[in-house]
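Removed from the display is one protein chain of the complex; every other protein chain stays in position.
Letters A and B mark the chains in the order given here, with residues in each chain numbered from 1 onward.
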Amino acid sequence: MKYAPPFHRTNGFLPVLLALFALAVIPLVFTDTYIRHTLILVFIYAILASNWDISLGLGGVVNFAHMAFFAIGLYSYGITVKIFGVDPWIALALAPVLAIVFAALLAIPILRLEGIYVILVTIAAAQLLLQIVVSQSDYTGGTSGMVLLPRLTLGDYRLSSDGRIGYFYLALLLLAASTIFLYKLERSALGRAIKALRDNKYYAIARGVSEGRVRLLTLCASALFPGLAGGFYGAYLRVASPDVFGLGFLTMTLSILLLGGISTIWGSLIAAFVITILAQLLGDYGSWRSIIIALLIIAVVVVYPGGLFAALQEAWGGANRLKTNMLAGYRRRAQASVRAAAMGVEDRLVETRHGRVSVCDTQTGDKAILFIHGNSSAKEVFRHQFEAFRGDYRVVAFDLPGHGVSPNADPEDDYNVEAYAEIVADLVEHLKLGEPVVFGWSLGGYVGLEYAASGGPITALAICGTSPVNKYPDDMPRGYIATPHMELAGKRFHSPSEKTAYATHTIGMKKGLEPLLWQAVWRTDGQAREQAFAKLKTIDWPRQTRLMRDGTLPFAMINGPRDPFINHDYCRSLAYGDIWGGTPQNVGDAGHAPFLEDPETFNAMLRDFLNEVETTRTANVPRETTGAGRAASDPSG
Amino acid sequence: MSSLLKVAGLTKSFGALVAVNDLSFEVQSGEILGIAGPNGSGKSTMFNLISRIPFGADRGTVVFDGQAIERWSDHQITRHGVIRTFQREAVFASMSCIDNILVAIEQTLGKRGREAERLADEASELVGFPRNFHNMHAATMPVFYQKQLMMATAVAQNPRILLLDEPASSLVESEIEWVRETILNLNRRGITILLIEHVLPLLMSVSTRLLVMEQGRIIALGDPAKVIREKQVIEAYLGEPA
Partner (left out) sequence: MISLDTFFFILASGILLGGLYALMATGLAVVWTTLGVFNFAHGTFVALGAYVAWQVTQSIGGGAGFLLAAALSVIVMFGIGFVLHYVLVKPFERNTNLVLLAVITTLAAASIIENGILIGWGPRDKQITPPIEGSVGFFGASINLYDIVILLVALLTLLALALFLRRTSLGRAMRAAAQNREAAELMGLNVSMLFAITIGLSAATAALAGVFTGSLRFISPTFGADPLMKALVVVILGGVARFTSPIYAAFIVGIAESFSAYFLGLYWAPAVLFAMMIAVLLIKPEGLFGHRSKTL
């Protein structure tokens, strides 16, 4: 089972679409030829750098003859149009073919070499090619190069007319095609084989990867678009000069790749813009320009080896945290009445050792019941329980940090099950809840278990949609069904369609019906998801299962039989000292959130449990004698 | 039963050290041939020579199902169903677990897309590697699951003969039980198995025959219960904690 959403369902889709649109519109807005020319150079650098990543990043083959692919495309265009008089379009199509032929030849000496030797032999190969080009001045124009190469035309229309607009769109088209090619390649069988060979050569061969074939294809694939770009460059500038073999050109392209970040397509694209535009802006400073760029490269490599893309992702993460926090702050004030209407009581912020959390508290009643919601949800998920139980109990629910209308908190310290359990303890103390009944749903189930196991004051514990774990991570695949949606639980950034999938599967309801909860998924701090998931491994799980086995605490499991996540057979198979009803209970026909999907059945069941706890406590008789409570619905669930 | 793999005169030297010395034996179709011997006795080197990863033999022949393995290049050997694992848990660290399996299926069987994914699910099921872990990064998995993943990957390649190099190393008792069950289960499905193992109880309980090596040579080969009592074998293991 592979979770790999198509590109239009990922978070990258919208920015890419916007960027493409912006680029397509820019020449219509700015008719200045210079801007178009700069952008064309950006596109060419972006193609060169991002395709270099096929060999260098994906393949781990440090090919320093990469610029030779471009040079071959350029000279092949020049020679075929000028010497052989071939049609420019056909010459453009031939350019990548010759680049690929050279790449295939280059693969032969590289095959037996590794590391620095690959760098050296590829430099030598590029220099050899340069020497051949320079020496064959009858065809190549020698050191002075070829000039006045024929340009591209569509019918009678020259692509250079109207301020080079034809060339602009052709270059943009090449960049778009190249990017699609890279994206598909990385996710293809060949892309996997290339990465496998890089990661672990002998293991890859034992898995059937042909080292010779894959390395050959790696180089050929990385030559395709640079060759094409070289041909385009010849048709655009109408000049082919041996400068393209120079160290300066190579350094520029390599810095774009490394600045952008290795093994990301988008990094080199962004860096191509930054560096090329910077170079153009510094154009008046001559040699200082090269020095400034070189210093910048050293600074970035030394200070930020991950590259611009990593920095950008970090910035995006920061912006996302800021956004979710502001959203929470805004809704805390603006939607207070909507929430109060749903819950029957207004919420307020309560200080805990892990920051302030938003709490709904009915205040009245001597016995308290505390509800803990799950991952990417909010306290409003329990609104039916507030309505049903507020007459007899003091009902309390709160938004976990980074959830609902609670502010965001520190990802390292505050976003994990143990911290959440400490928040529960703080609330019990500050709100003077005495020994409450605790109900935890999903991730909140673990919070409840952790709170009880850590010795917090508690009368009874009920969990829902949670598979208890004794050994991590071994019990996770036993306790949960393998579904693609499980992948989303610990994922930091959800795309809109992933948020929708998550919301519909956890809440099990349509958007219009539960706007508050729908919003909660959007509001959740991605770091909270990521951290809570990543830190599951630090929990003292056996302590939790020991608690259930001991049977000293009244304990119930109330699940939805159609829960898409938990494995009911596993839950039933566990050893419980004294579980209410003798086994996990099922609610009607509900899914992951039975208290929301089928509140009547659920509430009745919970009330039975509470009553039994009450009777037991007051009568102080052994609980074994009180029977199985409410008959479970379909036990096969 | 017929001979599936025939090794004759296999020899490999590293400088003055003869790691594998004139090794000859046959593997019957459907058997589990256990391979024991002290560290450095040439067991893993023998696997290397048969799979030609990372090197082939100086002398000698390996015939698999009537065809000389020497005629195939290293990766082609896998396409004929000769599949090996490695002593240390090995994974493609930058890839997800499912991609680890997919790469093997795609490159060995030539299957693609949904078909490949289905085969990967089947292989995981067969060796008990949880599908929940399919999308996790292979490098982040605990050792046991990396071992399971390697086994699932090998099984996904549709092996006719499986060369397992210490699948139980660095595992605890309950996990070794998984190794035993998986080996027996795969063998029931008609896969011939060569098993190098230092965990003797495991080796003794699954092997149909036992081959003991010392200093690159075979010192005993036959019924495990008898072989283990041979004087030479006991001597070879003296001072060598089993």
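General observations
Basically, contacts are C-beta pairs under 8 Å (C-beta built on N, C-alpha and C of every residue); 3 or more make two chains touch, one makes a residue touch a chain.
None of these values were measured; they are calculated from a predicted model.
Between the chain not shown and the residues A:L20, A:I35, A:I119 or A:L349, the one that touches is A:I119. Considering the full assembly, A:V301 is the residue among A:V25, A:L173, A:V301 or A:A575 that touches the omitted chain. Those residues of chain A that touch the chain absent from the view are 56, 62, 108-109, 112-113, 115-117, 119-121, 123-125, 127-128, 131-132, 134-135, 247-248, 250-251, 254-255, 258, 262, 287-288, 290-291, 293-295, 297-298, 301-302, 305.
As a convention for this text, only the chains that are shown with their structure count from here on.
Between the CA-based centres of chain A and chain B the separation comes to 37 Å, rounded to the whole angstrom.
Chain A makes touch with chain B in their complex at residues 1-3, 189, 192-193, 195-196, 198-200, 202-212, 263, 473, 476-478, 480, 482, 484, 486-487. Taken together, the chain B residues at the contact with chain A in this complex read 51, 53-54, 73-76, 78-79, 83-86, 90-96, 98-100, 102-104, 106-108, 112, 116-117, 120-121, 130-135, 142, 145, 153, 157.
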